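Attaching a single structure in structure tokens format; questions to follow.
With one protein chain withheld, the remaining protein chains of the complex are depicted in position.
And then chain A:
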Amino acid sequence: MKNKECVAMLLAGGQGTRLKSLTKQIAKPAVYFGGKYRIIDFPLSNCTNSGIDTVGVLTQYEPLILNDYIGIGDTWDLDRKYGGVSVLPPFMQAEGGGWYTGTANAIYRNLKFLNQYEPEHVLVLSGDHIYKMDYGAMLDYHKGSGADATISVIEVPWDDASRFGIMNTDGEGRITEFDEKPANPKSNLASMGVYIFRWDVLKQYLIEDAEKENSSHDFGKDIIPALLYDYKKLMAYTFEGYWKDVGTIDSLWEANMDLLKREPELDLNDSKWRIYSKNPNQPPQYIAPTAHVRNALINEGCRIKGSVDTSIIFYGVHVDESSVVKDSVIMPDVKIGKNVKIHRAIISKGSVIEDGAVIGDPSPDSEITLVADEGSVLATSYATNS
């Protein structure tokens, strides 16, 4: 078989502990976003739209839903005869095995997977971010500059720069220094966790890193610094557009609310750059005569009889009469009874909100309420066949 020019490796094993009980039973990349999607739909759709047809998805934490969701990859047109999507969990070998101990270790342990395609370049992605990006354009830049590695960066506000991994560059965009969360940042170019490596270079560094006992086997902490130490050519590729880490309840809520702005930076209706997602086969949504809907994204299978304002409603949600949903994210199959008030909340999949419940604090800067635990007074777990 012909070798592949570029193979993507998507790190999807993260637990996402800062998403609290939303990720109690699912991996972070499987978390819902935007009324229809899971986070992983974004990098996978970006791959397909960028012409990258071979993707390894590295899973570890709570992989059941992610495995089922990815399937053979047909959702993203990644069911290919040669290549396509492969789910790569940790595995045992004759000499032993065990969990992936870091992001670099996860790739190192799948050298065989990569070797079978003999790629020239490897694209490393994470399953934590919401963005639309043409990896093909980044690959062109990477090849054109003759870099050993190219790291995608985005300009962040200077005040926020100390929260990110910051790349310091020379006038030509060559990375001279990498500062992880610097107290006094020298640049505002933050790493997006999107890397392209020449495979021969990456392979050598992964093998060397694997032998270092004190390494944490992490791209940011070990591989990138080692490449810089050896004066390898690392280039920064500046991405312009919407990019958001949805690692916390607040940022997940904010990213959802960003979609409701008058001209949202992230256009989900762009037919040239579709975000693909598994389809739940539900009938169209129904807006009842008693409903008031304004400034909302609503998906199929919903039945809205109450008021929905500035909210994101996933598929199969029912909002009964005289209920108010405002500034909130309602995940799939949530059933909201009558006279319920929900403000500034994220309600997780399948919750049942009983009549008269009051959830969340309407005051503008209040904390976002998360309803995800089973058996709470206001919300009880909803069994789909009950």
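Throughout what follows, a contact is a pair of C-beta atoms (placed from the backbone, for glycine too) under 8 Å apart; a residue touches a chain by one contact, two chains touch by 3 or more; residues count from 1.
Rule of thumb we're sticking to: contacts and distances are computed from a predicted model.
Novice: One chain of this complex is missing from the view, so tell me which of "Glucose-1-phosphate adenylyltransferase subunit GlgD", "Cell division topological specificity factor", "3-isopropylmalate dehydratase large subunit" or "Iron uptake system component EfeO" is its UniProt name.
Specialist: "Glucose-1-phosphate adenylyltransferase subunit GlgD"
Novice: Determine which one of A:G171, A:P289 or A:P364 touches the chain that has been left out.
Specialist: Of these options, the touching residue for the absent chain is A:P289.
Novice: Based on the whole complex, identify which of A:Q93, A:N184, A:N214 or A:N281 touches the chain you can't see.
Specialist: Within the whole complex, the residue contacting the unshown chain is A:N281.
Novice: Over the whole complex, note the residues of chain A touching the chain we left out.
Specialist: 34-36, 74, 262, 268-269, 274-277, 279, 281-289, 291, 293-300, 303, 308, 312-314, 384
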